[in-house]
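What follows is subunit A.
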Amino acid sequence: MNFTIGHLILVIVGAGIITAIVTKFNRLSGSITALLLSIGIAFVCFYPAFHILPISFTTGDYTFIFNLSTLSRFFLMLFSGMFPLVIMATVSTKPKAHYYFFFYLILASVIGTISSQDLLSFFFFFELMTLFSYLLVIYKKRAIKAGLVYILMGIIGGLSLLLGIFYVFWLSKDFRISVEILKGSYATLFLLSLPFLIKMAAMPVHIWAPDTYKESEDVYTAFLSGVLSKLGIYGLIFFWFTWGIYGLSAWGKVFDVPVTGYIIAWIGAITAFIGAVYALLSEDVKKLLAYSSISQLGYILVGFGIMSSLGWAGALYHTLTHTIFKTMLFIVVAGIIFRLNTTKLSEMGGLIKKMPVSFLTLLVGIIALAGVPPTMGFASKYLIYSALFEKKLFLLTAVVFAASTAAFLYAYRLIHNIFLGPLKTSLKNTKEAPLPFLIPSLILSLFLVMFGFFPGVPLEWINNILMSLGMKSIASTFTTISTSLGGFNGLLSSSIFISIFGIIFILYLILFPKAKWVNDKNTFTAGEVMHNTDLLTYSSHFYRFLEREFGLLIKLSVKKLYDNILGIFEWMFDVARKLLYHGNVNGYVWAIILVTLTFVISFLIGGLR
Partner candidate 1 sequence: MAWNDILKPLSGWKFLFKKPHTIRYPKEDKIPSERYRGIHTNMIDKCIGCGSCEKICMNQAITMKEMDVEVKEGTTNLRPVVDHGRCCYCGLCVDICPTGSLWLSRDYRHLSEDIDTFIIDPNVKEKEREGWQKAPEFSLIPPERGKMEEIPPEKRVKSFMEVFVGYTEPIAKEEAQRCLGCGLCVDACATHMHIPDYLKAIREGNNEEAVRIMFKNNPLSEICGTVCTHFCENVCPVGIIGEPVAIQWEKEFATRTIEDYKKIIDTTIKEKKERVAVVGAGPAGLSFAFYLRLKGYKIDVFEKYEKPGGMMLLGIPSYRLPRKVIEKEIKFITSTGVKIHTGTQIGKKKTFKELLKKYSAVFVATGNTKPYTMGIPGEEGKDTLQAISFLYDVNTGKKIDLKGKKVLVVGGGNVAMDAIRTSRRLGADVYLSYRRREVDMPADELERKEAKEEGIEFMIQTLPIEVIREKGKIKAVKYVPTDMDFSEKGKRPKPVPRMNDVRTLEVDIIIEAIGQGPDLTYLEQEFGESLKIEKGKPVVDKNLMCSIKGLFFGGDMANKQNDIVSAVADGRRAAEGVHNYLQNK
Partner candidate 2 sequence: MNINILYAALAPIVAILLGLLYIGIGRKIIARLQRRYGPPFYQQYIDTIKLLAKKTVSSHGVFFSLGPIMGLAGSMVTLLFIPFGSAAPLLSFHGDIILVMYLVVIAPLGMALGVGEGSNPNGSIGMARGLTLMLAYEVPFVLALFSVVLYTHTTSIAQIVQSQAGEWSLLKFHGFNWLTFALPISAIVADICLQGMLGEKPFDQVIAPHEIASGPMVEYGGKYLGMMVINHALHIYIETALFVDIFLGGGPVWFFIPATFSVFILSLIINGVLPRFRIGQALKFYWGVPLILAVIGIIYTMVVIK
């Protein structure tokens, strides 16, 4: 069955309208409708028999082109695959009609973005996505302030994109990207990269991310962080590929890496490290995940910045991995927040006995996050390290490795503070998160483990992309990945681990007597009389000593810098306001005359040219 991308987008918008109408009458049936429709859309995107055809239409001089490249297809599957899972998680929160409507619109605009092959439509859909996303971010009242920052950064990104497009148009007089006209212009490079760096929350422009992720609707955060941020890497590859990897090296090479890529890699590494540090110091579960998200996207940037096939493979692999585990983590955490009504880590604790399924999924999630073998997290880390080793980027390696070790720290903190430790008395009656939260997270964790056993499966798709981009593919089978330096066998290592674990576990069951279960309330009394067992958990400021060591880092936060700049602007405008609005009629008159004169003079000068 054949249909065009236009049809697809229209169907999605239609599904959104239908869902909104149904939701208006009954929220539950609306949610179910949304779920069913989203599954349908995913099916359409995934089923190989359905061929999505390109479409183009011309208005005046300009031709809008929509086509799905191999790269776009990868992202399409990623987005459309995650979409029903996220929608499923919203079922129990029973959102209002416009929530689903905007959700579908976001998907539509995302698909529009990744399928646009010309600059204007790309800009159009990209901005639409930001707008709808903003509307969903401020779905909860508490997020209005954070949403403001989000939309502000979105607008800055959009303006930068627009400016870049105009610049490109000024240079080539054409809006199509396939034209090779860009001979190493730094300005274009900067203007066309900035919106995606903002989207990926890379370090100096990340400031929207923590607050937005924290305050936005809990399930939507999963989509925002897990899925939408990946548009950034798509955009980067989309534009940078147009420049051509070899074209970029015109500016010179450092360590066999193009200078621009090297800079991006450093931005990524610093983002990864500082994000991880902030993550391990944060006291709020969503903020922790937000910083973790920033940090993980830093890896993708590193992989991207290396500009080798291994690096891009790593970046794409990590895109996949991160999409899966971060979506899952946010869904699990949303389930926990749904039950506890708090996001503070210090108010959680000991939930393992109350929420075992959530615990297991979260455990798989953090193992993947940490990149430890039986999950696919390792493969992506492996590829990135191999890329770094291959190019001998030792300082980058050090920073990235520090970041990935710091990931252990906040990953452990996440699971420890939520699930381990003594159960808070206030959480005595907590129940397991509702099924709509559990099913998607279970599905996703299954993927994480499965690809951990067969790391070569996703790599095959990625190889396709690499080849379509004209790069070398990575040698792999279903179970192994190998590089010029070495390789590993995912099935072997994971299955040996599982089997040894099984053997010891069976031995344990046979040899160990039935353990006497001890209430965790009577641990660590050290002979003292406890008056409040809730105070016993070591959870808040878990890494206080690091807080002390990284004190300088926290002091020099980027947000403060922005605040200072804002302060200067405020002061300037204040002065200006005082000059203009001084209450004297003469002054106003003079001002109007001055402005009119300026316009006239500029028209005259323009006319003269």
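How were these picked? Simply put, all candidates are chains of the complex that A comes from, given by their letters.
In this text, a contact is a pair of C-beta atoms (placed from the backbone, for glycine too) under 8 Å apart; a residue touches a chain by one contact, two chains touch by 3 or more; residues count from 1.
What you see is a predicted model; the values in this text were computed from it and never measured.
Touch, as defined above, links subunit A to just one of 1 or 2 in this complex, and that is 2.
Interface residues of subunit A, counted against candidate 2 in their complex, comprise 350, 352-353, 363, 367, 370-373, 378, 381-382, 385-386, 389, 392, 394-395, 397-398, 401-402, 405-406, 408-409, 412-413, 415-416, 419-422, 480, 483, 485-489, 492-493, 496-497, 500-501, 504-505, 508, 511-518, 520, 523-524, 536-539, 542-543, 545-546, 548-549.
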